[in-house]
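For this depiction, one protein chain was excluded, whereas all remaining protein chains were kept in their positions.
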Amino acid sequence: MQKKEVVAMLLAGGQGSRLGILTKKLAKPAVPFGGKYRIIDFTLSNCANSGIDTVGVLTQYQPLTLNSYIGIGNPWDLDRHSGGVSVLPPYVKEHGGEWYKGTANAVYQNLDYISRYDPEYVLILSGDHIYKMDYSKMIDFHRRKGAKVTIAVIPVPWEETHRFGVMEVDDDNKIVEFQEKPKIAKSNLASMGVYVFNWKDLKKYLEADEADSKSSNDFGKNVIPAVLNDGEPIYAFPFEGYWKDVGTVDSLWEANMDLLKAEPDLKLNDSRWKIFSLNHSLPPQFVGPGSDVQGSLLADGSLVLGKVHHSVVFTGASVAEGAEVIDSILMPGVKVGKNAIVRKAIVAENTVIQEGAQIGVPARPGEKVEIINEAGITVIEDNVTVPAGMRIVQGTVLSVAEWPKFPEERIS
Amino acid sequence: MQKKEVVAMLLAGGQGSRLGILTKKLAKPAVPFGGKYRIIDFTLSNCANSGIDTVGVLTQYQPLTLNSYIGIGNPWDLDRHSGGVSVLPPYVKEHGGEWYKGTANAVYQNLDYISRYDPEYVLILSGDHIYKMDYSKMIDFHRRKGAKVTIAVIPVPWEETHRFGVMEVDDDNKIVEFQEKPKIAKSNLASMGVYVFNWKDLKKYLEADEADSKSSNDFGKNVIPAVLNDGEPIYAFPFEGYWKDVGTVDSLWEANMDLLKAEPDLKLNDSRWKIFSLNHSLPPQFVGPGSDVQGSLLADGSLVLGKVHHSVVFTGASVAEGAEVIDSILMPGVKVGKNAIVRKAIVAENTVIQEGAQIGVPARPGEKVEIINEAGITVIEDNVTVPAGMRIVQGTVLSVAEWPKFPEERIS
Amino acid sequence: MRNLFGVIDLADSTEGLGELTSHRALGAVPIGGRYRLIDFTLSNMVNAGIRNVGILLMDRFGPLLDHIKDGKEWDLDRQRDGMFLLVPPSEGETGYTTPGNIPNLQHNRMYLKKSRQDYALVCGSNVVANIDLKKAYQFHLEKKADVTLIYNRTCTLDENPPYTSVATDENGRVVDIALNPQQCTSCKILLNMYILSKDLLLNLVDHCNSRQKRDLFADGIMPRLNDLKIYGYEHEGYVGVVNSLRTYYKHSMELLEPKVWQELFFAHGQINTKVKHEAPVRYLEGSKVTNSLIATGCTIQGTVENSILFRGVHVGPGVVIKDSILMQKAELGAGVVLQNVILDKDVTISAGKKLTGDPSFPLVIEKLAKL
Partner (left out) sequence: MRNLFGVIDLADSTEGLGELTSHRALGAVPIGGRYRLIDFTLSNMVNAGIRNVGILLMDRFGPLLDHIKDGKEWDLDRQRDGMFLLVPPSEGETGYTTPGNIPNLQHNRMYLKKSRQDYALVCGSNVVANIDLKKAYQFHLEKKADVTLIYNRTCTLDENPPYTSVATDENGRVVDIALNPQQCTSCKILLNMYILSKDLLLNLVDHCNSRQKRDLFADGIMPRLNDLKIYGYEHEGYVGVVNSLRTYYKHSMELLEPKVWQELFFAHGQINTKVKHEAPVRYLEGSKVTNSLIATGCTIQGTVENSILFRGVHVGPGVVIKDSILMQKAELGAGVVLQNVILDKDVTISAGKKLTGDPSFPLVIEKLAKL
C-alpha cells in the first residue's frame, strides 16, 4: 500500500436527531443543502480542494444512503487506485458488533485502516458543517509550529460559548487552556471539530483512551485534555470565513437562506474552490412563461411555472402554474402543484404538494394545532403526498404517521 | 436509481475454516489462487464477462481485506456510475449487529439494496469456487423455461454426492426432487450454489423464510425446498466445464496443480473470457541466468534465479540462486533464500524462507512430528520468517505460534 | 443489446454552421445549455445497452476530446469494450481532411474486426433526439434485414435541406433513396443512423476503399438498394437534425417547449454530459426570467426571455436578453440588449451594446470575441 502524507478521517455517523423527521431515514451528513448539495459535500470538497486523496468516512446511523451517495467517490476525485474514499461502518465481528462509543472510539476502531497508509498526519473532520477551508494550510501550520495536535478555531458570540469546546491561546496561538462546553468561558475561540494529529501520537493517545474504562472516548472531552495534561504543544489554527453547524431545523433553514443574500458570505460559484456533488444528469432548469423568480437559488432539472421568492429549489423539483413558494426550501424531486402555497417551509425529498394545498399558513382563530417550531418553520416529511387543498399551519412538523388523525379539519 | 435487468448477490462471507491458517486473516474468497488471482476473481470476472454490472458482495468474516481488495471494482469493470460493486457487510443498527444467520438471511438483510435497482432477476452466487461460466446464458434459459428458480448443476462422482445438494430432473431439466446432502442420492447432479430467481418471488420466499423461526435461513436447506413444496417450476441448468470448490488445503493445492497440466481443463489465457484481477504495477518476471523453470506458472514481478518445477509462483515472489521449489505454491511476495528447498508446500503471502531452510522434507527416522495433512502438503503461514537452515517436515502445518517450541531440533 | 456496437462518425459536414464549427467538429457544438451535440447520440447508445462505441475522429477534434475524455460520464471507461477514439490516417497516407468516412473506417479496420459484437450501429453526431435504439435493433433482427435505416417523418422538409429521404413499401422495406432531392414525396427523412452486421460493414468498407470511394452510405449502401434487404425503421418522437446555423437555432429554441424538454431529457433514459460542478443558479431581486433554459453557474439580475443560457453567464441589472443563445461564460456589460443572437463561448459584450439578429438569420459572435 502506498504511503500517504495525510489521511483524513471524516466522522459522519451523526444521527442529527435535532433535525427531527429530516433525519429519520438519513444520517445528518446526507441531508440536502444549498440547492444541489448534501451537507457532507462541503467537507469532501474541502478534502478534494486541499489535495487530500485518502479519506475514511466513519458512518453508523443509516449508513446505506451515505454509502450509496458517496459510491466510488468520483465527484470528489476520490475514485483513486491508491487511497480514495472508504466508507467505514462499525465492523461486526464473529460475536456481534456495536456502534462506535464516541468520536475517539470510532477512529480507534479504524486504526488498521490508517496504518495501511502509514501517514505523517491524520486529519480528523466532521461531516456536519458548512464551510470552505484549505486543510493543507492547516497542516503546513501544524508542521511549522511543531505541534502535537492542531485544532481549527473560530470566534463565536460569547453567549454561545457554552455549546462549544473553547480555548485560551497565547500570542503564538499555543493553547493554554481548553474548556469543553464551559458555563463561564475564558475565550470565545471555539473548536470547529477539525484536528490535525501526528499519526504516531494519535495512535498512542487513542490506545490509552481506549484502555481507560472511565473515558467517554470523545476527542473534545477526553483525548485533547489528555494531550494537554501531558504538557504537549497544542496549537489553535485560526479560521476566517463562513462556518455553520446545521444541526437544527432553524439553523438548516437559516443557512440555506444565507445563500440568498445579494452578497452571500459563502460563495458557491467560486471556480477555485468548487463544491463537488453527485451529479444527476438532468437538463438545465426551465423557467416557464408567466413565472416569477426572485432572490432564489434553483438547481438543474427544476421546472418553475409559478412564483418562487426567496427560496431554494433543489434538483428536479417543480413548481406548477399559479403556485407560490416563499422563504422555503424544496428538496430534490419535490413537486408543488397548481395554485398551492408553500411559505417558510422545508419540504423533504420527493414529496408531492397537490393542487391548492397550503403549507405554512397562519392558524385560523381558535384553530388547535401543535406548534413544534417556534421560529414558525413548517417541515414536511420526504416521499409523502400532501393532498389537494390540505392546510398545514406554520410551525408544525408533519410526519405521515400523523396524517390520518386530522386530514379532514385541515382541508379548507 | 436506474432499473437493472439483473442484480447479482455474491456470498463472500465464508470463513473457510478448513483452509486453516490460510484463512486466519482472510475470508476464503480472498485466498490467492493461480499465480495472480484471488478466488473471488473468478466469480467477479464471470459477472464482468456475462455483462452483469450490478453486484452486491456480502461479506462478514474479515471483511476489510476483501473490501480493500475489491475497492471501487475497476478491474472487473464494476466502477460504474449506475450499479457497480457494493460491499455489503452485516449492518450494525442502533442496538447492535450480528452476523448473517445463513445464506438466505444474508440476502434477506440486503433486500433494500436489491430493491433500489428493481431488477427482473436476481442471481445468487458464491465467491468460493473456481470456474468460468456465462451467467447470461443461464438467465436466458431461466426466461425461456418460465422458471421460478433455476439452479446451475454439474455432475459429480456418485461417491461425493453426500457433500452436495443433488437434484433429480425430468427430460425437460425440470427438477423433480431435491436432496440436500443425501446419504443415498437419487442423482449425481449437484447444485453449484448458483441460483437465478425472479426478483418478486425471491422477495416473497425470503420474507416467508425469515418469518419462520425454525428455518436455518439457508438457500439449499430451506428456500429451495419451500419453492419446490409449493409445486412451483424449478429448473436445473446443466453446466459443462471445470468447476472446483477449493475449500480445503488439499483441494486448493490440487486446483493450483491442475493449472500446470500441458492442456489444463481451466484455461486462464482465453482472450474471450479473461479473468480480471487487481493489478499491482509490477515489471515482467525476470528469469535469471542459471535458472531452471519447468511445468510452472509465474506471475509479474517474480524473480527466479534457482530451480522451479511444477509450481505456481505468485506476483512478486522470488527464488534465489541454488534454491529448489517443487510441487509448491509460493503466494504473493514470498521470498525463498539461497539453497533453500520447498517441496509440496503452500507458502502464504510475504513469508520469507531463509537461506538453506528445508520445507516439506521427509521426517528423519524416529523424528517425532505432528502430521496434520495426510496428503503430505506442508503449509506455512503468511508474513513469517522461516529461519536459515530450519527443517519443516512434510505434512505439518506451521503457524508462527508453534515456532518457539521446536526450532532447535528442526534446524539440521 | 450486448450484440450491438456503435460507430459515431464525426466527419459530418460542417458547412453552414459558420463560426460555430470553425474550431470544433460538429459533434462538439454546444447545445441546450450544458450539452454538446454528440451527447444525444452517445447517451442514446448507452441507454440502449451499447457498451462498445468507436468514434471516428476528423479534424478539429480537440474540444471533443476534452469533452468526452475516455467516456467516463457515459460509463464507457471500461477494461472490456468501452469507448475507442479512432484516429484517422496521418496526412501522408490518404490526406487528413479529405471528406468521407471510408479512409478512416479502413484505417481502423482492426477495431471493427476485433469488436466482439456482431452488429454495428453507424451514425453521425448531429441528431438531437431521445431514441429507443433497442427497438430499432429488435426491428432489424425481426426483419432479418441487411441494413436498417432509421428515419423520422416530417412535413417541413423545405426547412431542412440537405436531407436524404426514403420511400418504403408496406413491409417497411426501402424501395427508394434520394440524396438531397428538391422534391420529396415520402416525408421520411433519414437520421444518418443505420444498423448492419459487422461482416457487411467490413465488406462494404473494403469494397468502397478498394474502389477509391469515400462515403459508406452514398457509395456503399445506396447503390445496393435492390441487392441488399434494406429496411426503414421509424422513430416517432421529436428529432432535430442540426446541419446549418438556421437548424441549430431552430432546434435550440424548440427545447423551450416543455413537451420537447420533457421528451428529450427523460423519455428513454437520461442524456449524460461532462460534469462541471457549477453552483445552482442565483436569481437576485429584480430578475425577470420567462420561458428560458438556464444552466447552473449563472447569476441573473436582468431580463431573460425565450433564451438559453449556458453555464456561468452573469446577467447584470438592466441587461435584456431575448430569443438568444448565450454559451458558457458570456460576459455582458451593463445595459446590454441582445435579440436573436448566438454568443459562442467566452464572449465579452461591453456595456450599452445592442445586438439584434433575425430569427431566420441569428447573429453569431465567435468564441472569445470581445465587442
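As written, the chains take the letters A, B and C, and residue 1 is the first residue of each chain.
Basically, a residue touches a chain if its C-beta (ideal position, glycine included) is under 8 Å from a C-beta of that chain, and two chains touch if they have at least 3 such contacts.
Keep in mind the model is a prediction, meaning the values are calculated, not measured.
Participant: I'd like to know which visible chains would be in contact with the absent chain if the whole complex were considered.
Facilitator: Answer for the hidden chain's contacts among shown chains: A, B, C.
Participant: Sort through B:A208, B:A226 or B:L268 and give me the one touching the missing partner chain.
Facilitator: Only one listed residue reaches the unshown chain, and that is B:L268.
Participant: Touch as defined at the start, partner being the missing chain; which of B:A208, B:A226, B:L282 or B:V369 qualifies?
Facilitator: B:L282
Participant: Please pick, from B:S17, B:S115 or B:Q294, the residue that touches the omitted chain in the full complex.
Facilitator: Per the contact definition at the top, the residue touching the missing chain is B:Q294.
Participant: Which residue among C:L4, C:L85, C:L133 or C:L196 touches the omitted chain?
Facilitator: Here the residue in touch with the unshown chain is C:L85.
Participant: Using the touch definition from the top, which of C:H235, C:K250, C:H277 or C:H314 touches the missing chain?
Facilitator: Residue touching the absent chain, from the options given: C:H277.
Participant: What residues on chain C make contact with the chain left out of this view?
Facilitator: Residues of chain C in touch with the missing chain: 59-62, 65-66, 69-70, 72, 77, 79, 84-87, 90-91, 96-97, 275, 277.
Participant: Which parts of chain A are in contact with the chain that was left out?
Facilitator: So the residues of chain A touching the unseen chain are 2, 48-49, 51, 74-77, 79-82, 136, 272, 274, 276.
Participant: Which positions on chain B touch the chain that was left off?
Facilitator: 34-36, 74-75, 262, 268-269, 274-277, 279-291, 293-301, 303, 308, 312
Everything that follows uses one rule, which is that only the chains that are shown with their structure count from here on.
Participant: By number of C-beta pairs in contact, which two chains lead?
Facilitator: A-C
Participant: Averaging the CA atoms per chain, pick out the one whose centre lands closest to the mean of every protein CA shown.
Facilitator: A
Participant: Express in whole angstrom the distance between the two chain centres, defined as the mean CA positions of chain B and chain C.
Facilitator: 47
Participant: Among the residues of chain B, which are close enough to touch at least two other chains?
Facilitator: Answer for chain B, listing residues that touch two or more other chains: 74, 79, 81.
Participant: Considering chain C alone, which of its residues make contact with at least two other chains?
Facilitator: Not one residue of chain C touches more than one other chain, so the list is empty.
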